[in-house]
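Below is a structure I'd like to ask you about.
A single protein chain has been removed from this complex, and every other one stays in its place.
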Amino acid sequence: MSCKDQIGLVSRISHFIFERGGNILDLDEHVDPVEKQFFIRVTWDMKNFSVPAEDLEEALLPLTKEFKATWKLRFSGKKRNVAIFASKYDHCLQDILWRHSQGEYPIEILLIISNHQDLEPLARHYNIPYHVFTITKETRAEQELKELKLLEQFDIHMIVLARYMQILSNQIVSKYQNQIINIHHSFLPAFKGGNPYKQAYERGVKIIGATSHYVTEELDEGPIIAQDTIRISHKDSPQDLVRKGRDLERRVLAQALYYHAGHQILIHGKKTIMFD
Amino acid sequence: MSCKDQIGLVSRISHFIFERGGNILDLDEHVDPVEKQFFIRVTWDMKNFSVPAEDLEEALLPLTKEFKATWKLRFSGKKRNVAIFASKYDHCLQDILWRHSQGEYPIEILLIISNHQDLEPLARHYNIPYHVFTITKETRAEQELKELKLLEQFDIHMIVLARYMQILSNQIVSKYQNQIINIHHSFLPAFKGGNPYKQAYERGVKIIGATSHYVTEELDEGPIIAQDTIRISHKDSPQDLVRKGRDLERRVLAQALYYHAGHQILIHGKKTIMFD
Amino acid sequence: MSCKDQIGLVSRISHFIFERGGNILDLDEHVDPVEKQFFIRVTWDMKNFSVPAEDLEEALLPLTKEFKATWKLRFSGKKRNVAIFASKYDHCLQDILWRHSQGEYPIEILLIISNHQDLEPLARHYNIPYHVFTITKETRAEQELKELKLLEQFDIHMIVLARYMQILSNQIVSKYQNQIINIHHSFLPAFKGGNPYKQAYERGVKIIGATSHYVTEELDEGPIIAQDTIRISHKDSPQDLVRKGRDLERRVLAQALYYHAGHQILIHGKKTIMFD
Partner (left out) sequence: MSCKDQIGLVSRISHFIFERGGNILDLDEHVDPVEKQFFIRVTWDMKNFSVPAEDLEEALLPLTKEFKATWKLRFSGKKRNVAIFASKYDHCLQDILWRHSQGEYPIEILLIISNHQDLEPLARHYNIPYHVFTITKETRAEQELKELKLLEQFDIHMIVLARYMQILSNQIVSKYQNQIINIHHSFLPAFKGGNPYKQAYERGVKIIGATSHYVTEELDEGPIIAQDTIRISHKDSPQDLVRKGRDLERRVLAQALYYHAGHQILIHGKKTIMFD
């Protein structure tokens, strides 16, 4: 939940839960010191809770209306349906599939969509349907419509772009607002756009990075979820940057997915509040 | 505050504050998943609070008694009185004094105690009284009594051991329980005791560390507050380890002091809960 | 090559190569400042080299004898034969297999040996023979003999213990001196032996680590190749340490294998000289 800061917010929210028999498992709040905006994430046990899950949304309405809050209700038992988009690079895809096999994410990966055949064997190893939609300038709009239909059919809640080498048009982005995660292979805002490792090599930086962010209409400008960096040196060739960067990309994307899947992120304008 | 986890804790604590007109500025809670122990740190604005500061301790008694909680009340406007102990190395001392001059810590540094004359000019540059107590095996007990008297006279609340090369005896440690911060120049529990850089050099580790911890009766065994590490290589001589380690030590000690001075640490057994 | 430091070593070695038409591609030397021991690694192009590969070992004898040096000759085109030992955890194994599929290592993985069936599907996905040798206290010696026979049969040069949960007896270790790489899930020398994450959790450290080292007769005491650490907090349960540690373990082991496979490591006593 997020609203303008005001007196009594934590008390009234926690009291709402306590009164109805809920035990708070985790509560994390944050007040933006500049904008005086209040953010809170509360998790509670529904076992002895007097309001049934299906009525909870309505029960919360009076309070949230009074606070003029934006808010969301999620049930932690319910896994989210995920589609992964990939192209030819497998490092991010295989890492997510492997982590998922370890039980790291409360999600169901129902679908892999690609513009190439290459990663089909990997999908098969993990038993996940793999659909190829070849994209050209001319076919993009039409193919995306088919993709959207498929996403709908599988009731997909969120999308991970695992080094997907196409730019999604607004017809997909607008349907999955704040639900599409991308990995960019640079420390944004440095080296936006194409070939960031080449840009980094040419500039002679001593550290390279990777950034996972939400996809918005503006390229590489969405709210940043996670970033990390590693040291490089003059000994590293452009190929070394690619190799070292692969490691970083998969780690940063995995971390972003972990937070998003666990409903630990609140988005506020161009920024993310990460509750851990 | 810390107690056994039970239903309604956050609600009742936040309600206590809200009822009396307090605006919660920051609330952070943690439940230990193994021991089911509850920890909370709440900060609120006293401006329109109906209970005067001097009566607050008593007003909180019924609630905390009922919860069987251990708890502490601190007023953020009130600076804590600090004494720093040092010997001949100046890196930690000068870093703390400089940071303090930048306003990083809500403390008053009233006193520097040393077993050597060497750092007196540094103390003078920052206008802080410098007292020398030479320590030998024979004089330790007696000198520490004098030190204790001085600490009492200056109403010292907490002590920072800034690479103080003497071991404090229990007569001081027991008087300042959980109020003495030390810096050890290794990644504890590796390389306890003397000459950790030499130990690290001989073992051929690829990373060295520093650890800041509370001082307890058992050497290098107190609750850990902060740790950090840096990479070394076969090219580093024992002297290089000392040089690189200096940087690490002062940074880790500075961070520990920052958290302790800001009342952001709860101690539970051998562990610290850090609220940031 | 390694020997006591003396005047003219670099000159005479590089001259030996130059005289015979070799172009030095990379030369890295190190003199231990404490022991005055000299270490050098030289790579040169054999294209116009006047000594044929098969005679090179002999041609180098006079020089190396004069220097009283220990030395090794490797041809970079020739891939080394590798066996991986694993048990039930797949994170290190799958990471090495995947990296190998990316062409990161100049090796051939000919064999996976395990004391459990569990990882057989993973081996099959990468088309690598998988052999199970169940180990009990009683059968260890006998089973290891069978393993040794298999290693010999495949002409295995080096072994990677990818979280292999058995201790190799000396009959294997002595045959593969400085050729067995292990990953230990702690920042050695802290938390040697069993269950390091549990030890770390109980000590309340703020950072956990992983260490890759050569296997010697003494448990967790071999020369360290690579180490890395990550931050943890009081919020991390023992399970979180395991999850976060997995990431670290596979990264550190992958790095150690990278250096070893590329012949970039010289071992000197308990230490490694890493040339990169």
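For clarity, chains are labelled A, B and C in written order, and residue numbers in each chain start from 1.
FYI, a contact is a pair of C-beta atoms (placed from the backbone, for glycine too) under 8 Å apart; a residue touches a chain by one contact, two chains touch by 3 or more.
Remember, it's a predicted structure, so these values are computed and weren't measured experimentally.
**Student:** Based on the whole complex, identify which of B:D5, B:E104 or B:E221 touches the chain you can't see.
**Tutor:** B:E104
**Student:** For subunit B, which positions touch the chain that isn't shown here?
**Tutor:** 90-91, 94, 98, 102, 104, 125, 235, 243, 246-247, 251, 276
**Student:** Tell me where the left-out chain touches subunit C, residue by residue.
**Tutor:** Output for subunit C: 7-12, 14-15, 17-19, 21-29, 31.
**Student:** Of the residues in subunit A, which ones touch the absent chain?
**Tutor:** So the residues of subunit A touching the missing chain come out as 30, 32-34, 187-191, 202-207, 209, 223-229, 233-235, 237-238, 270-274.
The working rule: only the chains that are shown with their structure count from here on.
**Student:** What is the size of the turn, to the nearest 5°, that moves the C-alpha atoms of subunit A onto the matching ones in subunit C?
**Tutor:** When the C-alpha atoms are superposed, subunit A turns by 180 degrees onto subunit C.
**Student:** Look at both sides of the subunit B and subunit C contact and report whether the same residue positions are involved, with over half shared, or different ones.
**Tutor:** Over half shared, hence same.
**Student:** Could you tell me the distance, in whole angstrom, between the mean C-alpha positions of subunit A and subunit C?
**Tutor:** Here subunit A and subunit C have centroids separated by 37 Å.
**Student:** Round to the nearest whole Å and give the separation of the Cα centres of subunit B and subunit C.
**Tutor:** Averaging C-alpha atoms per chain gives centres 41 Å apart.
**Student:** Where in subunit B do residues touch two or more of the other chains?
**Tutor:** Within subunit B, no residue contacts more than one other chain.
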